[in-house]
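Could you have a look at this structure, given as structure tokens, before my questions?
Every protein chain but one is kept in place in this view of the complex.
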Amino acid sequence: MRFMSHPEGVEFASPLRHVDGIDDVSHLGKWEIRGDAHGLDGEVIRISPDRALVVGDRRPDAPRVYDMTAALAAFEVEGEDLMRRLTELDLDELPAIGSILRGTPALIERRGGERFRLYVPQELGHYVAETVVDLAKGLGR
Amino acid sequence: MRIAPQPGERIDRRKPFTFEYDGAKITGFEGDTIGSALYAAGRRVFSRSFKYHRPRGLLCCSGDCPNCMMTVDGVPNVRLCVEPVRDGAVVRAQNVLGSLDRDLLSITDKIGGPFTPVGFYYRTMIRPRRLWPLYEKFLRNVAGLGKIGENGTHRRYDTEHRRVDVLVIGGGRAGREAAARAEGDVLLVDEHGGGGALKGRALGIYEGGLVPVDAGDVLYRFRAERIVVATGGIEQPLVFPGNDLVGVMLPNGVRRLTRDWSIKPGERAVVVTADDAGLEAAGDLRAVGTEVARVVDLRSERIVQLAAVGKRGRLSAVLVDGEAVDCDVLVMSGGRQPAYSLLAQAGARVEYEPRRGIFVPTELPENVEAVGSAAGDLEGAAVPAASYDGGDGKCFVCICEDVTEKDVKRALAEGFDSIELAKRYTTATMGPCQGRLCHLQSIRMLARETETDEAAIGTTTARPPWGPVELGLLAGRHYEAMKRSPLHFRHEEAGATMMWTGAWRRPFAYGDPAAEVRAVHESLGVIDVSTLGKIIVEGPDAAELLERLYPNRFADLAVGRIRYGVLTTDGGRIMDDGTVARLGDDLFYVTTTSTGSESVCEWFEWWNAVWGYDAEIVNVTGALAAVNLAGPQAREALGALTDADVSNDALKYLDAKEITVAGVPCLALRIGFVGELGYELHCAASAGEHLWDALVARGAVPFGLEPQRVLRLEKAHVIVGQDTDSESNLLSAGMPWIVKEKPDFVGKWAVELVEERGIRERLVGFTMDGGLLPPEGAQVVENGKSTGRVTSSRVSEQVGKVIGLAWVRPERADDGTRLSIRIAGADHPATVTLAPFYDAEGAKLRS
Partner (left out) sequence: MFLLACPHCGPRSVDEFKYQGEVTRRPPERPTLRELTDYVYFRDNVAGVQREWWYHGTGCGLWFVAERDTRTNEVLRTEIPEPSRGRTPAPVEAAVPDTPAV
């Protein structure tokens, strides 16, 4: 399934390329693992009992791996106060996947301190990022 | 009015603020509210009552009653007694015709009896019917409280989620002590803020410890492990004739005016009280120089007669057992009632305590605690009478809704004897105070009139919100979760007219839809189909899973081949359609309709949760961009952009193959939703623009949804959800060929039963004899009766006719049957056509 992966030599068109004011990290390699994800390289985020997301440049060595690099928009924001305006998720229990902005699914992880990274479906990425920027404005940023 | 500075006052006289009230400039000080500044400036009438337009003045100064509501800066129903003064605020009276002091609508007070009796909502202004438009105009004018400016400014509301271990509601002494005692992450909220409390009003207690708190522009949604309710007690009014006159106040009103704002409320006062609060108010009055002419302590003095009389709605004297005392202030205190509403919402039981004459909360849910007055921890008070008489003035049980003692008696006489019914019929307790000042009074009166006790009458159900809240705050921000295809910005750049399809924005057309149709038929078109649902099904049991989900066969599908598939439910309903390509022995690539991707994926996962096949179901809808390259020149264009062999032998109709196009690895599916030679190319979303640009550079003309709908209709392809509905099944939709003989699939039994019993309707194609276009939804008629309906219709230049799909009776479903279709009231002839309108044999698709 080479067609799932972004080809070399072609510019990576991030779903967030038209949003200002966020740290876009959509280009990071994201791999969905089905089944056992123990002992894999890279950052492993468990999604459900038999699903995990691995973030990293190299394709993990596992029997069932799906390239989700292009499927998920990813960006980072600063501030617990901002996060609390986005989601009801417990910010002390991250990473977690749940609802933001009343009904959009997102995978949220903490990147140290008050920095958070959000992964959202690519097709909703622009909308989410734009809304987050606006919410940040409401907090005076 | 303002007295000399006194210790403990809450105003800072060095900091003046000026606002505008009805054109006049009014000045107050920091610490004042708009209400106190107006009172200090001599204003006594603050509002006109809901039904009778009687003058009303400050009563509670706590934000509990309806009496001081005005429109501030365009926002209606602001309680002035708790609204801080600010420079430049524009304050206007509401619910008046004329001015507060001379309100023309107060005529309803004089003649109101016959016009606005209890329950008038339900029975006046109904007949004669033809006058309803007039009535409606009148009612709309006088109904409701305040007006929302049509060009009102848009405010910004936000929602914030918070988690705490303990949430304490109410910042009085008990609340503050509870907060200090509590362990963990503790938060105190109070309507008036201060003392480290978050300023906001708790609107309710919901399941799961959810407490929404109204903080003006922000709605806090607290999730608390434990909730402590310290909402205090509410000072209760007494029920007697004239109890709504301007000048009649609750003790707290006097306390705030005198102590906090250093205002002398009036010249001469009478106090009638069931507890110490009234006595304290008497002291407060004396301290600011108001003469206290008479104090009636109901705990030691039994009175039978109590009435207030006034001129122009303002208090002038009080009658106590025949004795008349001139005064301009009357302090009434009927004791305090625990503010148990939030507790009751949380599931507590509320019990009547006859000794103290109040309702107290009991049996609290596990995670909820009550402290202080809210818990019933209140000093003893005399139990006042349900009402006192002594005059012929109106005797209000509920001042928000202008419900009098007479109204309650009348409702009872009409049979509304349960508290819930009486409430709805009289609307008592349904106004802005939400029962704070009238719930107990209504119950007491019903008890007296029905000769039972308050316990037998019981309380009404407590529901959120515990206090008025702006709808904007509840609605919060407007979120419009718009899905954008990876090619979205290309469409915008090309000036496409965009339209909503579900949550997606898609191009309707880039210019002239007919020209785009022509391009596909004559040369080459390209359409963004990234919105199609895409699911990978992989694993040793993948084929078997699909076999059981679809009516047709997939186990025998060769690798590299594609089959059309329709999903049905066990009820036989058609739920979605799409294609299934086999990319490997254990690997299938499924497409769904654009709106069906999530539901189909859920559906697959649901059944697999039941069956437990060894198959992964991976929704890759967003991972991939997809385009359909279609037209007689499609192969040539594709060939120029790839090294792969795309000849008709190497890539046949219904073949699936991975090829690289313009440097982008693609899954090429040779299928056709439109009737020309075509290829669907699926690639990584992030490379979509690159692929699109290459195809457009090769001369492919972008076409939108509208031209696509014409093209698909020429092929008589069904759109699930448009041409089918919840009654449609495979046989009636004309797809019997898709049902294959196998032991089980979802929907098998329904289809078999339909087969035995026969279909009631059939979906057919039709052409209009003339050139008129029936709207979608037009009726198919026989002998003037509707027997079917049109679901799709378009003008097809290619076919040279108006074509469409329609549901008809099975007897009328044979090829060539003549139909009548009603368009704008007239019937027009049409002919049933079962084969596709264009290229019926599919030669073009295969070429």
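Labels A and B are assigned to the chains in the order they are written; within every chain, residues are numbered from 1.
The criterion applied here is as follows: a residue touches a chain if its C-beta (ideal position, glycine included) is under 8 Å from a C-beta of that chain, and two chains touch if they have at least 3 such contacts.
Note that the structure is a prediction, hence the values are computed from the model and not measured.
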Per the touch definition above, residue among B:G23, B:G208, B:G495 or B:G777 touching the missing chain: B:G208
Touching residue (missing chain; options B:E235, B:D541 or B:E676): B:D541
Full-complex contact with the absent chain, from B:D165, B:D556, B:D570 or B:D693: B:D570
Candidate in contact with the missing chain, chosen from B:E267, B:E602, B:E727 or B:E797: B:E602
Residue touching the undisplayed chain, where the options are B:G42, B:G495, B:P743 or B:G825: B:P743
Absent-chain interface as seen on chain B, which is shown: 206-208, 210, 541, 544-545, 548, 569-571, 573, 598, 602, 605-614, 743-744, 749-750, 752-753, 757
Chain A, residues in touch with the chain not shown (by the definition above): 47-49, 51, 88, 93, 96-99, 102-105
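As a working rule, only the chains that are shown with their structure count from here on.
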Separation of chain A from chain B, taking each centre as the mean of its C-alpha atoms, in whole Å: 30
Interface residues, chain A side, partner chain B - complex: 1-7, 9-15, 18, 26, 32, 34, 64, 66-72, 81, 84-85, 87-88, 90, 101-104, 121-127, 131, 135, 138
Complex contacts: residues of chain B adjacent to chain A: 156, 158-163, 221, 223, 476-477, 479-486, 488-489, 504, 536, 538-539, 583, 587, 616, 618, 620-624, 658, 660, 663-667, 682-690
